[in-house]
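Read through the structure below, which is laid out as C-alpha cells, and then see the notes.
Yeah, one chain of the complex is gone here, protein chain that is, but the others are all in their spots.
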Amino acid sequence: MAERGEGMKWIVNNRMNAIYLIIAAFLLLLPFVYESRNMLILLTQIFVFAILAMSYDLLLGFTGIVSFGHAMFFGIGAYSIGIFMKRFEPTMLHFIYAVLATILITAIVSFIVGLLTLRLKSHFYAMLTMALAGLFLVLAEKWRTLTFGNDGFTFRVPEIFIDRTNFYIICLVTMIAVFMILKRFTNSPLGRVLQAIRENEQRTESLGYQVLHYKIAASVVSGVLAGIAGIFYAMSLRYVNTSVFTMDITLDALLMTIIGGVGTLVGAIIGAGLIEFAHDGLTELAKEHWIFERWIIFFGIIYILVVIFFPLGIVGTLRKFTWKRRKLESAKKKENLAG
Amino acid sequence: MSELLKINNIETYIGQYHILQGVTLEVKKGEVTVLLGRNGAGKTTTLRTIMGLNPASKGSIVFKGEEIQSLPTYTIAQKGIGYVPEDQGIFAGLTVEENMKVAIQKENEETHKRLDYILNLFPDLKKFWKKPGGLLSGGQKQMLSIARAYVNDNQLLLIDEPSKGLAPIVVEKVMESILQMKDQTTIVLVEQNFMMASTIGDCFYIIDDGRTVSTGPMKQLKEDEEMKRKYLGIA
C-alpha cells in the first residue's frame, strides 16, 4: 500500500516526466507493432532534426544567441561520417573516429566563431555564422577530391545501423539522451547563468560572471550536438551532398525551435515533428496543386506571425496559459479560505 | 496661473526597477527651479520622464495646462520644452552648424534672432562653427547643447548637471550664461554643485529615493544646515 502511495506521489509530482516516459515507451515499441517503413523513416528523420533543433534552442532559447549558420555544424558531422565510411571500411571503429572528428572540428569552429563575435552585438554572431556556413558550402562544392562536389556520394554504414528498426531505436535513444543531457545542462548552475545572460547580459556581467566564457561554452555545446545530428542524418540517407550546408537546414532548425517554443527543449522536438510531418504532407499535396511545392512559403508566413504574435511558440504559449490558470486557481483557493 | 509645469506624483519604472516613486513638482514661470539630491536619487530620471524618454507609469505632468505624460518625446519637445542631457547629447560627427540645424524646428525671423542672441552669449560656438561637435571641449559642448535647446521658442529648458566635469572657471562661464537666459525662459536645473545651484536657483526641490521630500525658496535651504547635511552631504 505504502509503496503504491509513493508511486502515485511521484507521478503527481512529476506529471511532465511521467508523460515523457509514456511517450518514449510508446515510440520505442512502435516499430514492433506498427510496420510502416515510411512512418519509420519519417520518425527517424524527426528524431534527427529534433537533436538539431534542441542544439539550436540551447543557443537561441537559453542564451539568446542567434545563429544563421547552424547548417555548418550539421554539415561537418554529415561529411565527417560520409568521408570516414567512404574512405575506410564501414566499421564501428571508423564510426567512432568519425564521431570524434566531428566533435573536434565542430568544437574548434564554434569556439573560434564564438570568440570572434560573442563579445559584440548579437547581429555579428548571426552574420559571421551565416557567412562561414556559406564558406563551408563553397568548400564542399570545390574540394572535389574529398567531397565529390555538388553531386555528393553514397557510402555504406556499419552493420548495426543497416536495419531500419535498429537505426530508428538508436536515433530515438540518442535524441532522448540529448534531451536529458540538455535538460541537466540548462538546469545546472552554468545553465542558469546562460539564462541570466539571455534576460540581462549587463547585469549578469556586473554580478561578476565572465559572460563571454559562458556564451562560448553554449556555442560549443550547441555546435557539437548539431554535428552529431548531422552524423545521423547522413547515416539515415547513406548519402551526403552539399545540401547539408545550405541555409535550408539552418532555417529548418530555426522554424522548428521558434514554432515549437524557444527555451523549452520539448518545443524543439514538437516543432521538429510538426514541420517534418507537414513537409511530408505538403509534398504529397504538391502532386495535386503546384502551390504546395512552395510549401516553405507557408512556413515562412506562419513563422513571421509566430515571431510577432506568439514569440513563445506552442509550448511556451501553452505553459503561460496553464500558469495563468494555476495562478487563478490558487488565487481563488486563497479567496475561499479567506472567505 | 503662474505654474508653467506641474508634476503630480509621478512614478517611473526603468526595466523592472522602480526609479521614481512619487515625484511632485511645481515650476513657476520665469524662475529657475533646482533639483537637488544624492546620486541615484532620481533627478535625471525626473527630467527624462518629463521629456517622455522614460515615460511615467502613474501620475500626471501638466505643461501649459495640458497633460503631456503620455505623449511621444518629439511632441513634448515641439510643445516647447528644450532638453540638455547630462552627457550633452552632441552629435559628434556633425559640425556645430549642423548640430544647430538639426535643432531648429522652424526657420523664421524669430529663430534667427534667437540664434544671434545665443551665439553672442557663446562666441566660442561662432568660432568653431564649421568644426565637428566631437572636437569641442567639455565646456563648449555644454554651450552647444544649451544653445540647441534654446534656439527654438521653448518656454521651458531642462538642464541636467551643466557643471559636471568642467573646470571651475568654465563652470562660472556656463553659470553666467544661464543667469542671462533667466529672464527669457523658465529653467529646471539638476545640479550637484551647491554653489552654482544656490546662486542661480530661485527655489529648490530635494529628491531622495525617487520621492520629492522637501521644497521651498532657495534662501531657506541656504540657511538650513541640517537639511543640507541630511540630503546633500554638505557639512
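We call the chains A and B, going by the order they appear; numbering starts again at 1 in every chain.
Note that a contact is a pair of C-beta atoms (placed from the backbone, for glycine too) under 8 Å apart; a residue touches a chain by one contact, two chains touch by 3 or more.
We take it that contacts and distances are computed from a predicted model.
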item	value
Per UniProt, the name of the complex member that is left out, chosen from "Branched-chain amino acid transport system permease protein", "Cytochrome c oxidase subunit 1", "Xanthine dehydrogenase family protein subunit M" or "Carbohydrate ABC transporter membrane protein 1, CUT1 family"	"Branched-chain amino acid transport system permease protein"
Hidden partner chain, touching residue among B:8, B:24, B:60 or B:105	B:105
Omitted-chain contact residue, chosen from A:99, A:127, A:212 or A:318	A:127
Where the unshown chain meets subunit B, residue by residue	51, 53, 72-74, 77-78, 83, 85, 89, 91-94, 98-99, 101-103, 105, 148, 152
Missing-chain contacts mapped onto subunit A	60, 64, 66, 68, 116-117, 120-124, 126-128, 130-132, 134-135, 138, 142, 247, 251, 254, 258, 291, 293-294, 296-297, 299-301, 303-304, 307-308, 311
